[in-house]
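A single protein chain has been omitted; all remaining protein chains appear in their positions.
The first chain written gets the first letter, and so on, giving A, B and C; residue counts start at 1 in each chain.
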């Protein structure tokens, strides 16, 4: 990865979403086993496999182990995932034999809300579960990804509506309501180690597990991040700066995104 | 099956083991799903499939569903079982998805000892489990075959050592120590409905579940069966006589047995 | 032995008002056409079970077939929200929709328990989440050896399981491959089952990665080419992504959705697949 970063920074323009994807990609070390969802995580993982982490093992929850798609899948049911996998197993097996025992190093999560302790809500907005303001898609694989993976990367766009002091509903536990849940519950994984946003990176404080700003995206000021965060955001003593995407990263990322053909038909 | 039995009885000589195999075969109705072990049950089931029950579904505990071997398998691991199966599944699946929920109509069991209530011992001879007179092979699939199949056929050679008043160890439950275990335990299957021996057939008494002589093999007298049984054997009011093997049954049985080539080598 | 039936006959026979119905296919081999047939048959008060409700249940819910949804993730995969599902939960339109909500791991294990003839399954699940407080088919169980407390989920045993497969032979043996999801468990957990297939063949060729369900474990098979459109049927058809994207606009609006129902489900003229 250091090779990658020592390349000359991009002269090219890039979007904040591209920066976010590249930052997520760089967080994946070669040889890691990674549980991937569709969208940005899938793009980031496939970018990593084409750049610094050719030995990254991709698992999609649809049951494909070690898949190596030539193009980005349209959904986790995409045939390209099965065709290029080392092994395809049933959905009960992917959760019971592969995720649950801790064989996965890194899981990606996102959501409608994340709170200061890295808890995620993808269930309901509003206080009343039975009569929600907004009904969200629900849990999917996330609750067990959150507890069973060696570590979790959260990727979400920064906004005060999304970065809230307390989530309305804990769909997937980060560090719990008071920051100490993982030890209390005896969870095997480390939980969220990084929240990668379009404005930078937050990481749990070593002592309190409260999410703290550790890195700024290129061109972003601390105040802008604070304004986009729904709790009084702490800033790390040594605040880092994200390296912009390299030309190579940008080129490969854009090539990848271009494989997401639109309107394929049966 | 009535067609089969209405054939002219065999003029040929036959052994008591052949009679036993043919009797077991005739107990399998067409279309039944049958859990088969190696040895006599496998021979009987394959004989049935070639005579009166072409639609018999054979399951071997090694994971082969609907297997149709051209020859008798040497063991449950025989490749012929996998090659001719509708589906091959893992051993956990065969027990959990196929046997346990009651999808199997008929199971075959045998053992070193059977007692008056159809309980079977394949574990130890002697009163002391930890220091047995004879250590037997153990349970295998039998305990769950005994409880989960719709009904159980027991096939064993008759002798006072094998047909005992109380088994030394219950490996597979028939009707329990007092004949009433199945209702007490809430077991789904009917348990042993027939014990087929070289001397005839025993069936549980409708009221007490005690094994009672219901059919005699050709040429066998009641006293001979009583002498070979380790408890005071009751005899059914209407004692039946087994039809000897037909010529066709004998021919097919012997052809089948001849497929058990000896000394195959890698 | 499975009977080979026409789809409409099979749905008429196997799916009754008030039934618990599981239609599975994990983003691949989704039994969409069977879903349309259930709408056309006018079934009501169904309890619909499915890990990923997807467009198939958005349509059934919007058409008023369901009184309850048992699920783990309700979205339009790769596109966004399911608007009929949301409208039913948030606004009880067209009828109120009760929900029973799990995680994928929990739902998968509920089917496993159902297929295994067990009343519950054990998993490391739901830890630290607010789901158990709202879902009474989630509980806990203590390991009799270690004393550890684990999550337990109640078995799911639908009245009818419906899946789509690539092939069946004329005896009713069913074969499907690629991403095989929880379809085997769904059929085995259900009291009755209906399998729609891309094609009926004389013999099932050996196929790497294939799951085979023997005929005697299936109730009915119906030949429905394109029966998973617009989802995938590996080896037969790709996802029709435009359909998924177009659904977003159709389903956002009750009136457009009603028109869609009239034209595509109840109308005599249907869009070509």
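Here is the rule we go by: a residue touches a chain if its C-beta (ideal position, glycine included) is under 8 Å from a C-beta of that chain, and two chains touch if they have at least 3 such contacts.
All values reported here derive from a predicted model rather than from experimental measurement.
Enquirer: Which chains here touch the chain that is missing from view?
Expert: Hidden chain, whole complex, touched shown chains: A, B, C.
Enquirer: Thinking of the whole complex, not just what is shown, which of B:27, B:43 or B:147 touches the missing chain?
Expert: Final answer for the missing-chain contact: B:147.
Enquirer: For the chain not shown, which residue from C:6, C:140, C:242 or C:263 touches it across the whole complex?
Expert: C:140
Enquirer: For the chain that's not shown, point to the residue among B:34, B:99 or B:220 touching it.
Expert: Residue touching the chain left out of view: B:99.
Enquirer: Footprint of the hidden chain on subunit A, which residues?
Expert: Missing-chain contacts on subunit A: residues 31, 33, 55, 57, 65-66, 86-87, 96-97, 100-103.
Enquirer: Under the stated touch rule, tell me which residues of subunit B contact the chain that is not displayed.
Expert: Missing-chain contacts on subunit B: residues 38-39, 61-64, 74-79, 81-83, 88, 90-92, 95-96, 99-100, 119, 123, 129, 131-135, 137-144, 146-148, 169-173, 176, 181-182, 185, 187, 261-266.
Enquirer: With the missing chain put back, which residues of subunit C would touch it? List them for me.
Expert: Looking at subunit C, the ones touching the missing chain are residues 117-124, 137, 139-146, 148, 150, 152, 154, 206-210.
We take it that only the chains that are shown with their structure count from here on.
Enquirer: Averaging each chain's C-alpha atoms to get its centre, pick out the one most distant from subunit B.
Expert: A
Enquirer: With chain centres taken as the means of their Cα atoms, state the distance from subunit A to subunit C in Å.
Expert: Once rounded, the distance between the two centres reads 28 Å.
Enquirer: Please compute the C-alpha centroid of subunit B, do the same for subunit C, then give the distance between them in whole Å.
Expert: Chain centroid spacing, subunit B to subunit C, equals 41 Å.
Enquirer: Taking each chain's centre as the mean position of its Cα atoms, how many Å separate subunit A from subunit B?
Expert: Distance between chain centres, rounded to whole Å: 58 Å.
Enquirer: Which subunit C residues sit where two or more other chains touch them?
Expert: 184-185, 211
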